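Sharing a structure, written as structure tokens. Questions coming.
Removed: one protein chain of the complex. Kept in place: all other protein chains.
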Amino acid sequence: MNFDWQTLKRAQIDWRMVLMSAVLIVIALVFNILSEGIFLSPENLYNIAQQTAVVGILATVMVLIIVARHIDLSVGSVMGFVGVLIAFLIYTANWSWQAACLMGLAAAIAVSMYQGALTAFVGVPSFVVTLGGLMSFRGAAYLVADGKTQPLADPFFLKLGGGYNGGIGTTASWILAVLLCCGLLLSMLNKRRAKKTYGVPSNPAWVDLLLVLIPMAIVLAFVATMNAYHIPNKDAPQGVPIPVLIWGVVALVISFLVHRTRFGRYIFAIGGNPDAAALVGIPVRRVTMLLFLLLSVLITVAAIVAISRLNAGTNSLGNNLELLVIAATVIGGTALAGGSGTIIGSVLGALIMQCIDSGMLLLDVSIGTRYIIIGQVLIAAVVFDVAYRKWTGDAL
Amino acid sequence: MNNNSHNKTAFDPNRCLVELRNIRKAFGGVHAVDDVSLNLYPGEVVAVLGHNGAGKSTLMKMLAGAYPIDSGEVLLSGEKVQIRSPSDAQNLGIESIYQTLALADNLDAVANLFLGRELLTRWRTLDDHRMDADARKVFQRLNKNFTNIRIPVRRLSGGQRQVVAISRAIYFNARILIMDEPTAALGPEETAMVGNLIQQLKAEGVGIFLISHDMHDVFALSDRLAVMKNGKRIGTYRTQDVTEDEVLGMIIAGKAPAGKAQTERPAR
Partner (left out) sequence: MKFKRHLSALAIAMAAGSSFAQLVVGVSYDAFQEERWKTDEAAIKAELAKAGAKYIMSDAGASTEKQLSDIDGLIAKGAKVLIILGRDKDAILPAVNKAAQQKIPVIAYDRLFEAPGVTYITFDNKEVGRMTARAILAVKPKGNYAIIKGDPGDANANFLREGQGEVLADAIKKGDVKIVGEEFTAGWNPQNAQKNMEQILTKTGNKVDAVVAQNDGMAGGVVAALTAKGLQGIPVSGQDGDLAALNRVALGTQTVSVWKNSADLGTAAAKAAVELGAGKPVTGAADWAGGEKKVALKSIFLKPIPVTRDNLDVVLKSGHISKEALCKGVDASKVAVCK
């Protein structure tokens, strides 16, 4: 076997992702040692997975928004508004949770259409539109229930937020793991076959094998850990928490949109060169509206997960969330200038941020120090990103 | 979408390909294009000249569907057509190579070739492999050394980026090609390549509008030339009938040369 740097460089591996994963692992190991083994315990990893899900869900679509040269500062407030609305309809107005969620979706769509139309058709910069939304919808969240907390009790609905009954169980988790691994393997084999049919050069076998085995190992390790988390007074381990399942599905769907559909391709084209996109006939305004529509769907999903996790809709739901979501996206390698970003990056970015925060909490680091460190991590990630781009010649 | 409906091997050299009649466009109070008429026949190159702001780019952009026409008509092979968007123009066989090349720098050469007109699988997803294979063939035709088609185009040389832009016209079987300053960013070797390509396309019956500042290119490549100033057409002449000074006179002073016959038909 010929270890060839050129082969690796040409094999279209995103080294940034590899490095970020390595950083994540190092962070986990360091915290594990400092916390005397608690950090990597199944319970703590279960915690982190749940705590990250809401930010993770929103970060996947924020990648697309930033790639398209927009930004949404109002995600936290709108999510809060939608969440309180759904909780209010269930608790005070006595609607079924299904009807309440649909109404929440309708509200989210209305907000997105309004903000999207201002951005796409009237041409107001999305920064300004969503800055207004940030303030307005925080107020709306307060008005919906007159500031009163709306507790939730429906057992099925509460599962969506994880928690005691919110794991899918060991069997289902293993089935999921096997399905995912098969999926990864099939997709790799498919790619190799198609490349052969079309006469396109393929990566050497050992590279492709490695590219498949590593994600498979990660999936299996994750599921094994979730299956090891056993709450003492229950008779079976938790398995994968439902919010993580939801987050995973969201990430896969958005990834599919990015790589396999015209919509995804056009988002990147618009972000790369909006003038060129218009000149070649891409319907820029329509694509932008669709993007905001997608955003509204995911805001609703995130709101549902958030209120079921908290078991209540509070008027402060999602306060400052937009900062965390944008930070996760940027740490994950999405360039604020537009045109560049990956979904897996947003996943890693969200995990890195949450691991650092949770780890520091385990170590009793004071609140002021924690915030300072997280802010600097964000800057470090961007510095690294800029350096990486220079190295590959992708400088923006 | 592959327009095989235009049969390029058999073309009637006497049937006008594009007829622009009394085209007008104003931006606010400024007449960017003021009552301009122009013809293009198959297999000929018509250069459009004028200095910045003369209206030549705007005129061509209207033909390409990038701007709507305020008033006037466009006829393709004798039939009136409505061009309201770049897609309309593309469907009619009109391809453009813009001065800026209209490339998305963050996407690779294959994606750029098919931008806006991606090939789809039967499940309506992107058919990456078919696009890859087709793109490879087209690029090879233009530049045998161009193999780096999977990296973002911002990392390609000026000439390679030009190849990608030109490939759009070739792959989608342009009947009418608009080239805006095609050799501005190219070295001598690549300029020669563009020249060869133009000859090839002419032989296939493609009509070409060439916007250029470069007098040498205009006199070397075009059959006829039209000069615009301040949105108006000053005159259209057979290239061999006028001198460089006379052309400059038209561009700068807007004065048509004395004693020269204008012509709406190609040089034969």
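We call the chains A and B, going by the order they appear; numbering starts again at 1 in every chain.
Just so it is clear, a residue touches a chain if its C-beta (ideal position, glycine included) is under 8 Å from a C-beta of that chain, and two chains touch if they have at least 3 such contacts.
Since we're looking at a predicted model, the values are computed, not measured.
Taking the complete complex into account, the chain left out of view touches A. Screening A:56, A:133, A:166 or A:239 against the full complex identifies A:166 as the residue touching the chain left out.
Mapped onto chain A, contacts with the missing chain fall at residues 35, 38, 41, 43-44, 47, 50-51, 91, 135, 142, 146-151, 153, 162-164, 166, 231-234, 306, 309-312, 314-317, 319-320, 358, 361-362, 366-368, 371.
Criterion: only the chains that are shown with their structure count from here on.
Partner chain A is touched in their complex by these residues of chain B: 64-66, 85-87, 90, 96, 98, 100-107, 111, 115-118, 120, 124-126, 129-130, 132-133, 136, 150, 152, 154-155.
Every residue of chain A that touches chain B in the complex is listed here, in rising order: 12, 194-195, 197-200, 259-262, 265, 268-269, 271-273, 275-282, 339-340, 393-394.
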